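Take a look at the structure below.
What you see is the complex with one protein chain gone and the rest in place.
So, subunit A:
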Amino acid sequence: MSKENEYKEIFLAEAVESHEELNRLITELEKRPDDKKSVDAIFRITHTLKGNASGMGFKTIADFAHVVEDIFSAIREKKLVLDDQIFSSLFKSIDVLGELIHAVKTGVNVQYRGIKTKLEVILNSLKDNKKTDTEDSKSSDYEETATNNGFPEDDKTTTLPQQKPEGFEYDNNDADTAQKQAADETEPAESSKIIFSDHVQVPVRKLDNLLNLVGELVIERDRIIGLNSEKISTSEYSRLNRISSDLQYSVMDVRLVQVSFLFNKFHRIVRDTASLENKSVSLTLKGTETEIDRNILQIISDSLIHLIRNAIGHGIESMADRKNVGKPEEGNLTLKAISESDAVIIEVSDDGRGIDTNKIREKAIRNGFLTEAEAKNFNDNDIVLMIFEPGFSTADDVSELSGRGVGMDVVKKALDSIGGAVSVTTQKGIGTTFSLRLPASMAVKGTLLFELQHITYAIPLSYTDAVISIRKKEIYKVSNGLVTSHLGKTIPLVFLQDIFELPYANLINESKVLHKTYDSTPADKALNIVIVSYNTRIMGIVVDKLLQQKEIVEKPLMKPFDNVKLINGVTILGNGHVCPVLNVATLFNLIFIRNYTTKKN
């Protein structure tokens, strides 16, 4: 299906729903004409409908909804008093609106001018009385709501339709004429038809369940094929393979949404943030048709808000400053989505002052995050990543929106939870780009399996750099920890066993805790080590045995394990056993935050 048709279907589904809601609300309103809530709700729904219809180019619906909206705006401002006559016109107009929506699909010609004119007459009679007053309050009303709307608004729809059909004047006689015409158009049989939408709304929970089941099916398929590989040739399974893969991709596809779904909401946030900061910022959206898993989009939405607020608060300079350095007064913020095989990259770029890497370096040293020697070794792009450390902030002042030193580590955490990554490029005086690399789907994850104490664990490949084997004598004790050298660099090392055996995480500060397994290991023993990296840091994890790489479907941990931080989730292996998936981010935090605290003490 083409994008155009897909949009049309979505529009129709929403419009039919809006129409039903309008029907319900107006019936309620008739019972209690003073109910301000219903009036507000109808006004809001017609306004949205108008915006969506004009965005789709359905001018008749947009114009008609616009008139209804004006009527309710008048009711809201108490300029129009609801009586039986007006109610009958309103009911009629909502029926006509429903027919117009239906006509988008069927192409049927709907008579709507009579009732529309009648509503306009009602409006105009009001306007003659208090013309200036209405115009003023209305135009400001529009400006506020327009930014919140996903669809681009046609300028035409925001001004009152001024065309008056010939032969109509604005006195009460004409209202009668119009009513007659309206009565002529009534076709009772059609107006009471029930319309079904072609869309089904499904709770995400059900989709999650479906995806889980498909994931298990794929695992089971691989297991059975593996079991019988000697007896039956794998080509026997080609149909099974194809069908189950198609099924998997279809389910994944159902969960995909366009990033525009989220991006369009940022117009308002940018505007509000900029006005609060007294700055002028325009938002550019690129690649909005890129598709991504709905849950992933939800998880990173807060992070994107943080990044945007930070970019406006700290990145983009004040108007005066921009003028001084020869930039246009209006700053620009770009949100860009790029699709890349199995990943989606979302970039947030500003054309502001850039991040002062020297400031970060100073602060990292001052607050004990890095030693001076370490800070020197980090290049500019690496040092910028320090802002994602918990409790790190470069903002010297605390502004209302950002810069409290929380924010950035929240971004990092959200990305960790879905196996994403972040990188930053910044150029002083030119701007900063935050680039978020996200998996396009949550379905499968590449992992490396390893064994420890006869239990198989998985570690996400996105954190794994290399696997090496060294002898124990190449490992040295340094203070409370262990180090070895890898590719000419000295890296910290832990025996995973020691970490797992800790009953409480804070015991890691006790001396010798991390030497336990090391001390009981013979000097000549070859040790298997997985080199993992996370946010510029590298570390080695000692495990018992390395197994193969495997695509897994990860399941979240349920109670009472949802608080186990070192394990991110579990998967079921081909043999039916449960395999925990290591949370590398927590492991790093555990090891390195310990270092900060010991340094500070």
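The rule is simple: a residue touches a chain if its C-beta (ideal position, glycine included) is under 8 Å from a C-beta of that chain, and two chains touch if they have at least 3 such contacts; residues count from 1.
Keep in mind that, in the parts below, contacts and distances are computed from a predicted model.
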item	value
Per UniProt record, name of the chain withheld from view ["Heme exporter protein C", "K+/H+ antiporter subunit F", "Purine-binding chemotaxis protein CheW" or "Iron ABC transporter"]	"Purine-binding chemotaxis protein CheW"
Candidates A:365, A:483 or A:566 - the one touching the absent chain	A:566
Residue numbers in subunit A that touch the chain omitted from display	216, 390-391, 453-455, 499-506, 555, 557-561, 563-567, 570, 572, 576-580, 589-590, 593-594, 596-597, 600
